[in-house]
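Just passing along the structure, written as structure tokens.
Of the protein chains in this complex, all but one are displayed in their positions.
The letters A, B and C name the chains in turn, as written, and every chain counts its residues from 1.
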Amino acid sequence: MSDFGFHLAFWSLGAMTIGGASMILISRNLIHAVIWLVMSMLGVAGLYLTLSADFIAVVQVLIYVGAISVLMLFAIMLTPRAERDNSQNIKTAGPAGLVVLMVMIATMWVAIDTDWGAVREAALTEQARLIGESLIKHYILPFEIGAVLLTAALVGAIALARQDDEDAAIHAASLQAELEGEGAVDPVDVVDPPIAADASDSEASS
Amino acid sequence: MTTADDTRLAMQGTIEALTTGDGSEPVVVNLGPQHPSTHGVFRLKVTLDGEIVQDAEMRIGYLHRSMEKLAEERTYTQNIPFTDRIDYLAAMSNNLAYCLAAEELLGVEVPPRANAIRVMFAELQRVASHAMANGTFINDCGAWHTPLFHMFRDRERVLDMFEMTCGARLTTNYMRIGGVAFDLPDELLPTLEQFLADMPENIANYEALLLENEILHARARGIGVISPEMAINSSLSGPVLRATGVPWDLRKANPYCGYEDYEFDVPVGEQGDCFDRFLVRMAEVKESLRILRQVVDNLPDGPWLADVPLHARPEPGESYARVESPRGELGFYLVSDGGPAPYRFHCRPPSLINLSALKEMSIGGTLADAIVTLGSIDIVVGEIDR
Amino acid sequence: MTSQYDATAAMEIVNADAPGAACVEDGVLYLEPSEVAGAVQTLRDSEESDLVFLSNLTAVDRELHFEVVYHLQSLDRNHLLQVKARVTDREDPALPSLTGVYHGAHLQEREVYDLFGIRFEGHPDLRRMFLWDGFPGYPLRKDFLQMPGQVRAGLPGFPHESEENAWPVPGSVPQRPQHPNDPQPEGDLVVSEEGEESS
Partner (left out) sequence: MTDPAGLVSVLGSTLGAWYDFRDLNNLQRLITEWIADWGPDWLASIIAGVLGTLGILGVIGPTLLILIWVERKVIARFQQRYGPNRVGPKGLLQPVADAVKLILKEQLAPRAADKLIFFLPPVLIFVPGVLIWGVLPFGPRMSVADLNVGVLFLLAVSGTTVLVIFMAGWSSNNKYALFGAMRAVAMSISYEVPMVLALLTLVVFSGTMSINGIVQWQQQEDVIFILLFPLSAIAFFFAASAELNRTPADISEAESEIVAGYHTEYSGMRFGLFYAVELGNTLVVSAFIATFFLGGWWLWGLDQWVPSWIILLVKTGAVYFLLIWTRGTLPRLRVDQLMGFCWKALVPATLLFVVVAFVERTLLISEGWDTTVALPVMAVINIALTLGAIVLFARVSRPAPLRRPARIRMAGAQIGGLRAARQVASRTEEPQLQVGGD
């Protein structure tokens, strides 16, 4: 591809990425922010394409746009009052901005200072194969550790999500007791299910 | 409001959330009044926790036409067309029930041919109504109208026969106090013969398509279950009651129009779930065809309308007549004060009363189950609201 | 064939449990309004009457009082009993609710409340059903929207019986001018006469 096309793509994708990222900061609605984030991620995927990294680009879309942003939306939807204006924590904005600015300057300095040794070669064709081979040959240990970590995280997430009804009942009862001014309550008292299923109704005459 | 009040409220909210579910807020969804599955302007207000129904409350009255009041201003004969509009999917049954009540009040003897014709049309109406009920039920289970249209084909043929006989398809206004309005036209019996000849194959087709359908089983079995005790206590009737295993059919229990002369059986279900209601309706269609066969074979000759004055003034008194309409026990309670119009005209609507247990049937199931349950009860909003 | 359950037998069953709760007039069982729920429960639970099925529940406005009518059915014994209760207070009519005895009474009692205004005490959810909250009056009462000229609701008689019964009943429906169905006043036929002349 000629320089003109490359520059056109690079600058428009860069604008898309940075514009999307800026809009995340500006937008006060969390759902809007996620949608801007998606735009930013799509820009990054496009930048990968200009680097002839097909595989990474496609994976970027598959994972970040198709999965992670959807998960974020899910999380926001399941959070009470997610549509609330999220611009309240204005007190911490100053220090946080300072930290971010410093990190950004450091990153840019590294980026500019490093000699990247730009390669002007034909695109790698069999990227997936190369990545796969390096993953299971050179980087087998980190790959395995990552896999174990992810499995552990998965199990942990399930364990957390399956919070027992018992816990909820105990919590509710203690709150109730507090409300009535009775002090703490013995958990044993409330473990019984609150409503016993009426067995007589479910028995047909058969 | 003080801060302490705020805190109390928040705590109460948390307690509620913790005891009702996984700490999430319930969502209230209005199914209706305009909704594809409420079969008319019926509104079901469901409170959902995720997809689970926590509470179901029905709001009705969108189709209320104050028929009971209007009927007090019209003569006994003039009231017959109202009964068509009460349950517009089973107009013949409603005509019949009202005429029985009026005849009881007036002490009219109905000629045998009229009785046979009444049975014929009541059973045809049952076939048509059950075709509609089962078709829409499968639709509520999510089928893309295919079984519905197949069953509509049968219903169309029944309606054609109605049209042939009395000129109307839905609001028939065919029954009269003392008989029926017109004798059967010549072309009716051959059409009915053909219909009776074709139906077994059609029913076999439906059974092949639907009875062993695993998805239908998964959607309808064990859904909307009600026990026979609860069903009787809730005054449920018709296929909803019979699906629980209670063999209660007014055609057998209190035969009218000479039903005792016909041989038929009362199908009952076992588990009282939506699928049993569907099966009971399928079986009832077959029994109706059996009755129709006998009616056609033993059709008596003679007058079809007793000599009843159009301007009848019944003696003061009251009557309560019931028939087994496709939806259940349909009763008319008439009170006369000796005047030309009923002093009180009351309809016992099976659709409305069958909804008594809707809440109990739907709570604990998912939203989709509630829809299937509602579909299996087979409501007609005209009859609910009157 | 469903038989009518003997009202006297039913009275005996009820009175054995709550003396004086029931009486029979003209072959119809009348219940003491305050005892309705208990009496019906007795009839339901009694082995002999076995009236487990509430077939119908409605009311009739007898102008001096309301009559609430219950049709109770025994399925296994296949008999029907008509039970009535009189509510005399027209200003604030009230009756015990049957919802504790029959679950099926829920909607029927709401309907009666909606259209007659009879309160059923103990009903868990007594609201108007067909009409909206705040609807003025109770339509099935005979004095609902009482018409001018002391004309009673309902049909007074057939037109052939008396001149007075000819439609429209005087005073009941306001005369609409110029309606095609109305009998035209004299002198309005000029148009047609002209038409005849020109033709």
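To be clear about the criterion, a residue touches a chain if its C-beta (ideal position, glycine included) is under 8 Å from a C-beta of that chain, and two chains touch if they have at least 3 such contacts.
Predicted, not measured: the structure shown is a model, and the values here were computed from it.
A.B. asks: For the chain that's been dropped from view, list the shown partners it touches.
C.D. replies: Touched by the chain not displayed, across the whole complex: A, B, C.
A.B. asks: May I ask which residue of B:56, B:110, B:352 or B:367 touches the chain that does not appear here?
C.D. replies: For the chain that is not drawn, the touching residue is B:367.
A.B. asks: Touching the left-out chain: which of B:139, B:288 or B:319?
C.D. replies: B:139
A.B. asks: Considering the whole complex, which of B:248, B:262 or B:320 touches the chain not shown?
C.D. replies: Of the candidates B:248, B:262 or B:320, B:248 is in touch with the missing chain.
A.B. asks: Kindly state which of the options A:15, A:62 or A:145 is in contact with the chain not pictured.
C.D. replies: The missing chain is touched by A:62.
A.B. asks: Of the residues in chain A, which ones touch the absent chain?
C.D. replies: That gives, for chain A, the contact residues 1-2, 4-5, 29, 31-32, 35, 38, 54-55, 58-59, 61-62, 65-67, 69-71, 73-74, 77, 125-128, 205-206.
A.B. asks: Under the stated touch rule, tell me which residues of chain B contact the chain that is not displayed.
C.D. replies: So the residues of chain B touching the unseen chain are 27, 29, 35-37, 51, 138-146, 148-150, 153, 209, 211-213, 215-219, 221-222, 228-229, 232, 244-249, 252-253, 265-271, 273, 275-276, 279-280, 283, 366-369, 371, 375.
A.B. asks: Could I get the residues of chain C that touch the absent chain, sorted low to high?
C.D. replies: The list for chain C reads 50, 52-53, 74-78.
We take it that only the chains that are shown with their structure count from here on.
A.B. asks: Specify the chain pair with the maximum number of C-beta contact pairs.
C.D. replies: Counting C-beta pairs in contact for each chain pair, the top pair is B-C.
A.B. asks: Tell me, please, which chain's centre (mean of its C-alpha atoms) is farthest from the centre of chain B?
C.D. replies: Most distant chain from chain B: A.
A.B. asks: Taking the mean of the CA coordinates per chain, how far is chain A from chain C in Å?
C.D. replies: Taking the average C-alpha coordinate of chain A and of chain C, the gap between them is 65 Å.
A.B. asks: Counting in whole Å, what is the centre-to-centre distance of chain A and chain B, each centre being its mean C-alpha position?
C.D. replies: Comparing mean C-alpha positions, chain B is 53 Å from chain A.
A.B. asks: With chain centres defined as C-alpha means, what is the inter-centre distance between chain B and chain C in Å?
C.D. replies: 23
A.B. asks: Residues touching two or more other chains, restricted to chain B: which are they?
C.D. replies: 230, 246
A.B. asks: Listing for chain C: what residues touch at least two other chains?
C.D. replies: In chain C, nothing touches at least two other chains.
A.B. asks: Please give the residue numbers of chain B that touch chain C in the complex, ascending.
C.D. replies: 60-61, 64, 66, 68-69, 72-75, 230, 232-236, 246, 248, 250, 253-255, 260, 311, 320, 322, 329, 331, 333, 335, 339-341, 343-344, 346, 348, 352-353, 355-357, 385-386
A.B. asks: In the complex of these two chains, what residues of chain C are touching chain B?
C.D. replies: Chain C reaches chain B through residues 1-2, 52-56, 58, 60-61, 69, 71, 75, 78, 80, 82, 102-108, 111, 115, 128-132, 139-140, 144, 153-158, 160-161.
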